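The other protein chains are all here in position, but one chain of the complex has been omitted.
Labels A, B and C are assigned to the chains in the order they are written; within every chain, residues are numbered from 1.
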Amino acid sequence: MAGNSFGKLFTLTGFGESHGEAVGGVIDGCPAGLLLDVQAIQAELNRRRPGQSKIATPRNEADKVEILSGVFEGVTTGMPIAFVVRNENQKSKDYSNIKSTYRPSHADYTWSTKYGIRDYRGGGRSSAREHIARVVGGAVAKQILATYGISITAYTTQIGSVVWNDNGLVPLFEKIEQSIVRCPDSEKSDEMVAIIEQVRGECDSVGGVVKCVVQGVPVGLGEPVFDRCQALLAHAMLSINAAKGFEYGMGFGAAAMRGSEHNDAFVVKDGIVGTETNRSGGIQGGVTNGEDIYFRVAFKPVATIAREQKSVDSDGNAILFTAHGRHDPCVVPRAVPVVEAMTAMVLVDLLLQTKANKL
Amino acid sequence: MAGNSFGKLFTLTGFGESHGEAVGGVIDGCPAGLLLDVQAIQAELNRRRPGQSKIATPRNEADKVEILSGVFEGVTTGMPIAFVVRNENQKSKDYSNIKSTYRPSHADYTWSTKYGIRDYRGGGRSSAREHIARVVGGAVAKQILATYGISITAYTTQIGSVVWNDNGLVPLFEKIEQSIVRCPDSEKSDEMVAIIEQVRGECDSVGGVVKCVVQGVPVGLGEPVFDRCQALLAHAMLSINAAKGFEYGMGFGAAAMRGSEHNDAFVVKDGIVGTETNRSGGIQGGVTNGEDIYFRVAFKPVATIAREQKSVDSDGNAILFTAHGRHDPCVVPRAVPVVEAMTAMVLVDLLLQTKANKL
Amino acid sequence: MAGNSFGKLFTLTGFGESHGEAVGGVIDGCPAGLLLDVQAIQAELNRRRPGQSKIATPRNEADKVEILSGVFEGVTTGMPIAFVVRNENQKSKDYSNIKSTYRPSHADYTWSTKYGIRDYRGGGRSSAREHIARVVGGAVAKQILATYGISITAYTTQIGSVVWNDNGLVPLFEKIEQSIVRCPDSEKSDEMVAIIEQVRGECDSVGGVVKCVVQGVPVGLGEPVFDRCQALLAHAMLSINAAKGFEYGMGFGAAAMRGSEHNDAFVVKDGIVGTETNRSGGIQGGVTNGEDIYFRVAFKPVATIAREQKSVDSDGNAILFTAHGRHDPCVVPRAVPVVEAMTAMVLVDLLLQTKANKL
Partner (left out) sequence: MAGNSFGKLFTLTGFGESHGEAVGGVIDGCPAGLLLDVQAIQAELNRRRPGQSKIATPRNEADKVEILSGVFEGVTTGMPIAFVVRNENQKSKDYSNIKSTYRPSHADYTWSTKYGIRDYRGGGRSSAREHIARVVGGAVAKQILATYGISITAYTTQIGSVVWNDNGLVPLFEKIEQSIVRCPDSEKSDEMVAIIEQVRGECDSVGGVVKCVVQGVPVGLGEPVFDRCQALLAHAMLSINAAKGFEYGMGFGAAAMRGSEHNDAFVVKDGIVGTETNRSGGIQGGVTNGEDIYFRVAFKPVATIAREQKSVDSDGNAILFTAHGRHDPCVVPRAVPVVEAMTAMVLVDLLLQTKANKL
């Protein structure tokens, strides 16, 4: 498989460019018999779509999903589920100013060199607009997980220098969604919004961190030794545009710890083996232990800023480049549903693999 | 493929348990015509093997590799390269004290539950001894990379609270190997050794961080959108025992940065497009840009400590468990060659994929 | 990957049901830089579409392909090429008579039992209408092969008891297409048409054989030991609806031969090693030898016949079933472009793999 498919048994194959006809994908391996809630899929897309709030890019597209196959009388048939989201804005823009420019810290130079051709319209497929396919794939995966009582909650814990500490408590979905930055703490949320507005005012952008927690996880997900649960999650997260780091459990903090501080004692809770603490992040030996999985993903500041920057054009001439138009000064809030979606696909894939490897 | 294979075109399939007959693997997809340096493979294994220094586990095995196939008259034939390393100590030990104990923060509980059976001898395949196969696979991969002028250098930058800053300079291999903790700064190295000896004295263990730099990287490695170079590296690193986090370029630090601080300006260097700074970590849009790749991997403290800990046995009874025998109080120094090996396999795989996708 | 993807490096993922919204697919791994001839793709679809001639099913759909991604300014970008063909007739029919009937020798019973749900509209995805995706994938693959001078020619050599012997000469495309059964010999073609009309008159159907020849093949395609060229071709051919057998070179006839009769002597032709005869069918040791590849595919008679047949309904009651409507009494002529398409995808995949496995 080339690089546009993700997953072994529950596989998403994505397609589409930012300003082409459509973006979409094909989900193969979705078990038959799932009563598919298409509105729930659309709701996830709405969480990701541009133009949701005053801090997001004003590109306002409905991002309406159309399901083309794999569902009959509302129920999945076991056949591939294909879907498309038409691009509405694709012909409206003039790209002549970036056509031959390698925008700093964008994919323009690397993709042009790799493929020998460049779809310069809005970054082509290197645009985060391809995340739409992931969100749809993840929305289907979430519906499967729900039948197992597994739920995924992601939220913003850092924007720039503003950090929120969740104290190990999983916030309510409603609280998260009330915040336009998806930080459930209203005070910190306000600070984060302020920072985003400030950097926008300064024609700049800012990074952040998303935390994700999975609850209701059964024991046994993960396929050692290479497809450990955390390895697949890391793969999934680092495949998201602008992601720069992944850590689970104590993460980088574990480096400074002693074993006696880090180990999770086993105890029996309600007749079931569990751990007293959960520094392991719900995964031991690459396999889930029944405790919550939790991890953090770092995102860099958006590369597109409305400031003059040094660059080079495709003929190798030094140039000065200033981005036009208005862009998201911070991708983090809209990355939250993408983190959830990728997590959901990893877990469904592992669930299906776990079923397979039984006598 | 089940979980014991890694890579699409250059594929390592590993096998073996800590105290079974042997550990080993099969490399499929190694191009024909490589004059294979078996001594160089053995040298990499020697870097990983136990009993190298006063701070490592005294399990002293030669870890001698035997190549079974795929090489004729010293040259690779394009056929699978199988290799085995016999376990010498496999019958020497009494495991009755851990047979029915779920050791805290080990794989005992999760694997037992997942597979319904447990090879309790030294952790079975959950032991880091399976890394031997990775090191051999990586050693072959490094020889391929060398023909392209690509080299990989990993080293320890943190043990417990002792942190060394490389100031962005890649240390010499000799400097790294002179240090028994693989930190090229002799002063910091001494501090790290002191910490390890201290925690051992306290029947405890300690974590750390490995940094890895790849030099001589061509433009174009990485397969968007899911198999971005960093996504495969993250997958590879988080598949290593005890790894808890991965970050590349500015990593988690990028979250607090502004776009104007983080972006790398394009410049022309010696007639070739490059970047003035390298905060991107050598990868843009998921594809290498010709600058050095660099990333960091966090490792937790070793779970095995010679202290009494609360746990549960396989019948669900609360017990107190104290590990016997002597173990590495810190895996980080021996993880360095494993990080390099996994990196090498990722890059060879991407190199081969890059060749494939041409008209 | 689940079962709706084909190929390792040049991968087609198909989707869609006979009477759903659309059928289509995503091609991932198509190299960048191919000037894509969309009319040529449409022309291939036209060869497969229903209602082409008096002997084919009168379902008359335009089967117009729409490309959604992966092509910019007419050239492939290296990104996934998604395409859809809308179903026009999907709401026009009444399926109440087959809804709960297991039609003999159809997929109704096996798919219902496997998936627990049945899209009974025209057989759902078990319909040969999914071949549309294969034809598009193959049409793109053919354009890649053309740049290497590789061409594929398939034709009908048997319908029922009428057998045509090509005497080892590859017929001209025009000759093949002049025949509505795709047999280039006009006399035999007439006989084949007569048989088809006869069986239709008798409310019956008939099988046949397609032969395929590949010319201009380079030495070296095939990935031993499991992905031998002939193994991938066999996989591809037996994945086509109604295919019952595959043989290459002397095929089943080789069973009765002596080695001295079957072996192909090596000779030097125009300074290049070749074989004096080509009983091997262009493949030796699983790898192409530069001679023409040729093979034959057997197709069973269409299962849908307008005669009363014994069957069982989904409640397990014995019933009598008579198919309504008019159907192709013979799939063979329309299978010809599908055989070519699958062949093209196998060869492109092997071509790309061959490029990859070089130092």
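Rule of thumb we're sticking to: contacts are C-beta pairs under 8 Å (C-beta built on N, C-alpha and C of every residue); 3 or more make two chains touch, one makes a residue touch a chain.
Everything numeric here is computed off the predicted structure, so don't read it as measured data.
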Residue, one of B:40, B:68 or B:272, that touches the chain absent here: B:68
Sole contact to the chain not displayed, among C:193, C:234 or C:293: C:234
Residue numbers in chain B that touch the chain omitted from display: 1-5, 8-11, 13-17, 20-26, 28-29, 32-33, 66-70, 72, 75-82, 84, 114-119, 121, 124-125
Interface residues of chain A (partner: the chain not displayed): 8-9, 29, 31-34, 78, 144, 147, 352-353, 355-359
Those residues of chain C which, in the complete complex, touch the missing chain: 1-6, 8, 14, 102, 104-111, 113-114, 125-126, 130, 158, 160-161, 199, 202, 204-209, 219-220, 222-228, 230-239, 243-268, 271, 273, 275-276, 279-281, 283-289, 296, 298-305, 307, 309-312, 316, 318, 329, 354, 357
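Simple rule for what comes next: only the chains that are shown with their structure count from here on.
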In chain C, residues with contacts to at least two other chains: 8-9, 29, 32-33, 78
